[in-house]
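Shown here: the complex without one of its protein chains, the others still in place.
On to chain A.
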Amino acid sequence: MNGVTRADYCVIACAEAWRDAGEILASPMGLIPSLGARLAKRTFAPDLLLTDGEALLVGLDGTVEGWLPYRAHLALVTGGKRHVMMGASQIDRYGNQNISCIGDWARPARQLLGVRGAPVNTLNNPTSYWVPRHSRRVFVERVDMVCGVGHDHAAGARYHRIPRVVSDLGVLDFATPDRSMRLASLHPGVTVAQVREATGFELTVPDEVPYTREPTAEELRLIREVVDPDGTRTREVSA
């Protein structure tokens, strides 16, 4: 399709995380996941709940429909009616995620945010990830601090699920026998070699890798005219 940018594909790939999710809270962290959640709600997932980023549940036009202070938000997490898309300073082949620190935890080379709610998220509600710059610095063999729990650490935890990892290069999932990361689709314009080069561990790549699907004409109109008319998405992922 004409003029579809990399950022547009990223919005579509994030939106797809919430397809058929039903009446649950979509918790996107970061700009493009937020655009994806709003696009999903406007099209194929109209029942999604969204927050204003603080304590209110709001409709697409900002109408307040509920109250969700942190204590209630944490209860909603453990109730499971939520799909969060978090960021990752590091993520490894089994989907362990780190947002706490780089280097030795006891005295880190770089202190980051802290574990925040990554442990409770990953054990209680579906958790996907968004990485705006796919690189070996982020996609590492082993994370320095396991915040979000990956498949090799989850020990079959009953509500543990990592549906997808979306990056600026493609979509990854864990549909492999040992639940390690697999390349699920490439954004058009990206090659398998590029993804391999930017990934710091052995990635499972199927013989035929599909491309991330094209946006429909209506989705493209919504992205450009309604969801992100100012084009902020290209600041997170350049064309």
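Quick note on the criterion: a residue touches a chain if its C-beta (ideal position, glycine included) is under 8 Å from a C-beta of that chain, and two chains touch if they have at least 3 such contacts; residues count from 1.
Throughout what follows, contacts and distances are computed from a predicted model.
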item: Chain left out of the displayed complex - its UniProt protein name, from "Sigma-70 family RNA polymerase sigma factor", "Carbohydrate ABC transporter permease", "Phosphoribosylformylglycinamidine synthase subunit PurS" or "CoA-transferase"; value: "CoA-transferase"
item: Touch with the omitted chain, as defined above, among A:S100, A:S167 or A:S180; value: A:S100
item: Option touching the unshown chain, where A:A45, A:C147 or A:V166 are the choices; value: A:C147
item: Omitted-chain contact residue, chosen from A:P46, A:P69, A:G189 or A:P206; value: A:P69
item: Omitted-chain contact residue, chosen from A:E23, A:E54, A:E141 or A:E202; value: A:E54
item: For chain A, the residues touching the chain missing from this view; value: 54-56, 67, 69-71, 74, 77-78, 100-101, 105-120, 122-124, 145-149, 153-155, 157-160
